[in-house]
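A single protein chain has been omitted from the complex, and every remaining protein chain is retained in its original position.
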Amino acid sequence: MKLRELSSGRQFDVEVEHPGPPIKATLDGAALSLATRAQPDGATIIECGGRRLRAFAARRGDAIFVSVGPSTFTFAAIAASRGAGRHSLATPILTAPMPGKVLKIMVAEGDEVEAGRALITMEAMKMETTLSAEGPARIKRIPVSAGQMVDAGAVLMELSPIDSAKPQSDR
Amino acid sequence: MKLRELSSGRQFDVEVEHPGPPIKATLDGAALSLATRAQPDGATIIECGGRRLRAFAARRGDAIFVSVGPSTFTFAAIAASRGAGRHSLATPILTAPMPGKVLKIMVAEGDEVEAGRALITMEAMKMETTLSAEGPARIKRIPVSAGQMVDAGAVLMELSPIDSAKPQSDR
Amino acid sequence: MASGMIKKLLIANRGEIALRVIRTARALGIQTVAVYSQADAMMPHVAAADDARPIGPAEAAQSYLNSSAIIQAALAAGADAIHPGYGFLSENADFAAAVSSAGLNFIGPPAQVLAAAGDKVGARQLAQRVGVPVVPGTETADLATARNFAALTGYPIMIKAAAGGGGRGIRVVAAEAELGPALETAAREAQAAFNDGRLFLERYLEAPRHIEVQIVGDRYGRVVAMGERECSLQRRHQKIIEESPSAGITAAMRGAIIEAAVALASAVGYRNAGTVEFLVDGDNFYFLEINARLQVEHPVTELRFDCDLVAHQLSVAAGDPVREPPAPRGHAIECRIYAEDARNDFRPAAGPVLYLQIPAGPGIRVDTFLAPGIEIGTHYDGLLAKLIAYGHDRDEARRRTAAALDEFMLTGVTHTAAFLRGVVASERFARAELSTRFIEQFVRQWRAPEDSLNAAAVLAAVAQNAAAAAVSRPADRRSRSPWETLGSINFWSRS
Partner (left out) sequence: MASGMIKKLLIANRGEIALRVIRTARALGIQTVAVYSQADAMMPHVAAADDARPIGPAEAAQSYLNSSAIIQAALAAGADAIHPGYGFLSENADFAAAVSSAGLNFIGPPAQVLAAAGDKVGARQLAQRVGVPVVPGTETADLATARNFAALTGYPIMIKAAAGGGGRGIRVVAAEAELGPALETAAREAQAAFNDGRLFLERYLEAPRHIEVQIVGDRYGRVVAMGERECSLQRRHQKIIEESPSAGITAAMRGAIIEAAVALASAVGYRNAGTVEFLVDGDNFYFLEINARLQVEHPVTELRFDCDLVAHQLSVAAGDPVREPPAPRGHAIECRIYAEDARNDFRPAAGPVLYLQIPAGPGIRVDTFLAPGIEIGTHYDGLLAKLIAYGHDRDEARRRTAAALDEFMLTGVTHTAAFLRGVVASERFARAELSTRFIEQFVRQWRAPEDSLNAAAVLAAVAQNAAAAAVSRPADRRSRSPWETLGSINFWSRS
């Protein structure tokens, strides 16, 4: 299956051949054996990089949360239909980088924007983060409104890239 | 229902009218209301004796384990058939006061013993405890043997009380 | 202000600090009252107190910043004192005044001292009067004045909330073009956070150390200092690792800074526990501000000076004279574990506490409100836990910190423990080469351990496979046990 690690955006191709112990799997094509030792509290001791580390994995909704010692990783399965050949940026989707509140939306559906244009400001834990357009685009859809609370990964905007050579109005 | 608290041997007659919050119940005939507040980890905050205490209750096998703050109590339901009119000591049963190992059995089935006679020695955590006859009795059955590990509450011996006036041999 | 023995204390706060204050109160035989917003009804501080009162919806402005709701809760519960913790209303002079007017004991400085300490401009002037150097700066939210100031001192300059604290509302402006938007955003953030949009501009020091002095003052005009704390390790101008003593200053500078702190606190008529902050740049130090409250990092001082600062606060608020502290001993380091993604610019994170392991052992103290099953949201500050390690010297404290961070586990919320582990284990930290730029430089070259990431990907795949039959989490909280619905998986050994 294909998994995306949300923090790095990195994709992993993992096939589990035997759920263990030890876990036998291929990771991005390379065979791998992971020694595991179940704990009574639901955790697992794994042997990793020459060390024994406590690990815990749990799924909630579409997110798979994994801790390996103090490190935390969150994965999402990439649906097979959108899998390998996932098309580049025909419909770029702007998602919330963190859970929080939509503070301000600076554009409207239908607007054409150039690269760097501020699109939306979010607030979480009293910190504001403004998300900007990465390239020239037209705003297709804005499914959120100012004041709304959103989860991390929630779709904030759908954009259609437009030819940067073509002249365009700022609004 | 009737519950026995194992440590004190005390019996409680509890009828739960409403499982809460607050819990409405009668305890040994007296109406009682117990304010509760569920916690995300499965515990419950109760108001008890003018204080708020954290409590947790869980059943395993026939034992109901309850913690109220640092206090621990273990209850067993008294089966309805043996309930209210539980007959006195027609067949006194000697049960293990603690989990551990049967070290030595000093009597045999059929023996008649007098009060105070040592019957069986158990060992737990390197400490020996010898159980003795509370009154004159005949040993009806010994379902355990030396060396055997037993749980707390396991039946060690069944005895038939005998008339103490009647003369008897020690063995 | 009411005085005398405190019998019932309301804690106008949440999270780890609410629990920490409750623990001291309990040991002193003082009854406690928790307050909570709608978002916090299931939080441990609510369960831990002897009484708990709802004070409003999730938004802090309507709950933890809602003075009248809090004071009403205190009166209704029969409390005779209010501890404000840190953040929220802790440095709000109007709140302190309202608490006193309601006949309650405010566990902090009197309103007029809060006002004086909170007035950054006035505090700077006071510092200059008592001969303590300050960083050049000016109060303004006006673009023209700001431009003039920047022209005089040179870019970059710093914008701060005049009423601010805890690093919030601080912006660094590198060039004139950014000045206008930065002033606008900073004013809005300051308004939201402190209900006071006034701003203050300061010359930006390139790589200073942040050193602060713990003070406690009583109503008899006595102020004692309990050593310094080095708080240079910051991200977004907010401290994440603090230690005491500072390994980077000379004994002479330590003495001078502590003397300056006591002089300033005495001049302002300081009462209760507080902190005087300084920036150290080479051989110079500059007064920064007075934090007129308990600091997040107060435990490192408690461990060195063998004291309970909350107990000190309650004691001086009840009218006792402050006592001379014992000679300090050993070294203490605090790491703040935040719900943030260190791999993405410390973005706030949230989620459920699915698995939890709190470190323990000799010299380890963890102040936290984490408990299995709770949900970490985004309404409030993302501080999850403070890991404080004490050792007979800095090296022992540092090694204990690293070992304890390895024991910390929290699944379900992205957090900074592994990053902090990286910092503490680094050569540069071991050599105590610290500055306020340390973290931004360190994070650039820090990576999550590759072995752990690969193993995590494999475990995630096993979990995803196993989850075919997993129960999804119900929308309400009525499940029999939160553990039944996590879809967590085990990797069973055959033994």
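Read from first to last, the chains carry the letters A, B and C; within each, the first residue is number 1.
Convention: contacts are C-beta pairs under 8 Å (C-beta built on N, C-alpha and C of every residue); 3 or more make two chains touch, one makes a residue touch a chain.
Values in this document were obtained by computation on a predicted structure and should not be read as measured data.
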Contact set of the excluded chain (shown chains only): A, B, C
Contacting the left-out chain in the complete assembly, out of B:C48, B:A115 or B:A146: B:C48
Touch with the omitted chain, as defined above, among A:I45, A:I78 or A:A118: A:I45
Residue among C:E189, C:D308 or C:E340 touching the omitted chain: C:D308
Residues of chain B (touch criterion as defined above) contacting the omitted chain: 1, 3, 5, 7-8, 10, 12, 14-16, 19-21, 23, 25, 27, 32, 34, 36-38, 41-44, 46, 48-49, 53-61, 63-75, 77, 97-101, 124-129, 149, 152
Residues of chain A (touch criterion as defined above) contacting the omitted chain: 37-42, 45, 51-52, 54
Interface with the unshown chain - residue positions in chain C: 19-20, 23-24, 26-29, 41, 299, 302, 306-308, 310, 326, 329-330, 358, 360-368, 392, 396, 399-400, 402-403, 406, 477-478, 480-481, 483-484, 486, 488-490, 492, 495
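Following the convention adopted for this analysis, only the chains that are shown with their structure count from here on.
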Most widely separated chain from chain C, with each centre as the mean of CA atoms: B
Rounded Å distance, chain B centre to chain C centre (Cα mean): 51
Distance between the centres, which are taken as Cα means, of chain B and chain A, whole angstrom: 56
Per-residue overlap in chain A, given as positions that touch at least 2 other chains: none
Multi-partner residues of chain C (at least 2 other chains): 483
